[in-house]
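Apart from one protein chain that is not included, each protein chain of the complex appears where it belongs.
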Amino acid sequence: MLKGYTLPLTPRGTSSLAPMPPWHYVGTCLAVEYEANAEAVASFLPPGLDFHSSRCAVYFCDWQYSSESGEEYLDPIRSQYRETLLLISATFQGSHCAYCPMIWVDQDVALMRGLTQGWPKQIGSTWITRSFDMPSKAGPMVGPGGKFGATLAAKDRRLAEATVTLRETTTQLPTPNFARAVNMRHFPELVAGRHDRPAVHELVQLKSRDVQISTIWKGEASLQYFDHPYLELFSLRPEKVGDGYRFSFALTVDDLLLLQDLRTP
Amino acid sequence: MLKGYTLPLTPRGTSSLAPMPPWHYVGTCLAVEYEANAEAVASFLPPGLDFHSSRCAVYFCDWQYSSESGEEYLDPIRSQYRETLLLISATFQGSHCAYCPMIWVDQDVALMRGLTQGWPKQIGSTWITRSFDMPSKAGPMVGPGGKFGATLAAKDRRLAEATVTLRETTTQLPTPNFARAVNMRHFPELVAGRHDRPAVHELVQLKSRDVQISTIWKGEASLQYFDHPYLELFSLRPEKVGDGYRFSFALTVDDLLLLQDLRTP
Amino acid sequence: MLKGYTLPLTPRGTSSLAPMPPWHYVGTCLAVEYEANAEAVASFLPPGLDFHSSRCAVYFCDWQYSSESGEEYLDPIRSQYRETLLLISATFQGSHCAYCPMIWVDQDVALMRGLTQGWPKQIGSTWITRSFDMPSKAGPMVGPGGKFGATLAAKDRRLAEATVTLRETTTQLPTPNFARAVNMRHFPELVAGRHDRPAVHELVQLKSRDVQISTIWKGEASLQYFDHPYLELFSLRPEKVGDGYRFSFALTVDDLLLLQDLRTP
Partner (left out) sequence: MLKGYTLPLTPRGTSSLAPMPPWHYVGTCLAVEYEANAEAVASFLPPGLDFHSSRCAVYFCDWQYSSESGEEYLDPIRSQYRETLLLISATFQGSHCAYCPMIWVDQDVALMRGLTQGWPKQIGSTWITRSFDMPSKAGPMVGPGGKFGATLAAKDRRLAEATVTLRETTTQLPTPNFARAVNMRHFPELVAGRHDRPAVHELVQLKSRDVQISTIWKGEASLQYFDHPYLELFSLRPEKVGDGYRFSFALTVDDLLLLQDLRTP
């Protein structure tokens, strides 16, 4: 009998790209709040979600992951990945939520776990300034004046650049955030005549447990999206850049809430 | 309205990781036929397929791809990828077919197109000797005595190495081959309590059209799979190595045949 | 006793990044002739070379390499690399030559062999359309109307894009070319006070033997260099784009001609 959670399913079940949940995560994010063009934001919302505001936030994250018993973090090429994701504001049945139109990661395992949760992941290259907690011209301290940068590229083109200069701590996470994120799970059909009728097409709400959040630092930010011949990130480029943030967090994922089946009969 | 074939779905529909089919491919393969342990082969077959023989073939392929109107081959980082895949022998309802237990590619676009067809793709690094059609100590000629190598690695560990020395042309492709390949499409559920009841789980038969095959060269081969802590390729390691092959081919994919829904009610 | 040609030197001498010459190469190039700003061209010339004309050529190359007895092409990750290089026109003591102001490769072995020859190599990502000699929407044929693309990126920023549409064969290589290329070998000092007095600083003329050149195809071309915050390729951007070329060639390198020591006493 074949075992595993995602393909490949195999006799021992140890080859699955993403193993059976729970999945444990810990990471550090650099985030920037901004406002995009309101019509553009509305145009990226899937059926079932309504426009709320032009408020967006981009997150550049440095993650480490392990499965329940895998200790993948000890073979870190299996465990570490970097991610850039965009959240836009929306409402579902009248209450405020966040929706992710585009996201990039740099490891296949993260891509597969993401697809399972409805994250529209592609492979991209994210780089984020690190602090080593030591005063040096080679890096910032986590504290007032500490300046961090982040960049995103995909397929040899740079897509985004940001900087955040820390000023003070806050108890507020950036908005929109992961707390009530709604994704679209989607798996297409390839049978001729059914290319536009996906096998899976549903709105889901992310669930996470055992969430921990570090001290949150906040300050001023810069953010730039570059033109691109086909990736539509530039459509959501900042018209007004807000605050920047830096914080670490940990969470566990092993559940999801189905909100709405979007398939048409 | 959001457009596209796979995530992300966007207003213009140009951001989808895999665009709407048809997908056109052209590439060159180095292949090695071999026999694995019969019990091992049987243990990798999904429900619906029966054991046929211990005959396997591994393919190392250098691909270039374009969508119908995208001309991706002119921005070749969007188009080119390398792939290693394993086919094992099986029968479906009494007739001979091929099944792919494991496959590695080096581009996200290929991974996503593959998942749609049921290929159990992961990211891996494939390298294949090239011929530049010029006598040189730096590379072989396509002809008698021309020696080619190929390697596969994933996550910084080498998984396989092969060599093929061409001797003569043949009209026979290696066996098993793509002509009647059966895949398992699979997309899991993450809702708690349903982790073992995938949303999509079905046997499908690949369909391709406009297939062209170059002259097929054949000769002797070597093949080695290395131990690995979790990827089960080594379970299908060669007990007896057969012939090696080198050929190019082109094909178009925009359809699939559903053979059997494997979900249990 | 330590053995080898470049660092690391080791007891067996098999660990050297670049092994003892001769080095054998075979590859395929896509090239574009163009004219840059004459003052810009002059400003990139080293002492000892004089301005000749504003004529430049950029080469995108797909290489395979082996040492004398290493058969590296059978473990192709040791052997294959892609390269983008720029040649500008110059004269040395009154006779026409070519000088390379910038070059990018994607393998450390190529970088080290290059430094030894005075190529100012950095790591960059080059992609070049391939032909598989089969009519397909996924790739061009080598013949009239065959359209090829190439791109260069470094550190997640795209630097250059080119296309070449083949029209006819020719017996002329693009100009400037490798036939009389002059490089600057350079190895700095780090001892305080001597940072501007390199240990090695000399003009050298490349020597190659056993050169073979395939049929040369020629046609119209496009070429674009992008702005960059610190890499000065854009200073040599095309003011007028000339012909494009595609050809393969093979050569062996194990010698160099010293033209002039540039160190100041």
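Per-chain residue numbering starts at 1, and chain names A, B and C are given in the order in which the chains are listed.
Just so we're on the same page, contacts are C-beta pairs under 8 Å (C-beta built on N, C-alpha and C of every residue); 3 or more make two chains touch, one makes a residue touch a chain.
In this text the structure is predicted, and so the values were computed from the model without any measurement.
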Option touching the unshown chain, where A:125, A:175 or A:235 are the choices: A:125
Candidate in contact with the missing chain, chosen from A:6, A:116 or A:163: A:163
Hidden partner chain, touching residue among C:116, C:214 or C:260: C:116
Contact partner of the left-out chain, one of A:53, A:170, A:205 or A:248: A:248
Residue among B:64, B:122, B:151 or B:235 that touches the chain left out of view: B:151
Missing-chain contacts mapped onto chain A: 24-28, 62, 64-66, 68, 73-77, 79-80, 125, 127-130, 132-140, 147-151, 161, 163, 212, 214, 248-250, 252
In chain C, positions touching the absent partner: 2, 5-12, 14-15, 17, 20-21, 40, 43-44, 46-47, 75, 77-78, 101-103, 107-108, 111, 115-123, 155-156, 184-192, 195, 199-200, 204, 229-232, 235, 253-258
For chain B, residues in touch with the removed chain: 125, 127, 151, 153, 156-158
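Note that in this section only the chains that are shown with their structure count from here on.
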Where chain A and chain B overlap in contact partners, by chain label: C
Interface sides of chain A and chain C: same vs different residues, half threshold: same
Geometric centre distance via CA averages, chain B-chain A, whole Å: 30
Separation of mean Cα positions, chain C and chain A [Å, integer]: 40
Residues of chain A engaged with two or more neighbouring chains: 156
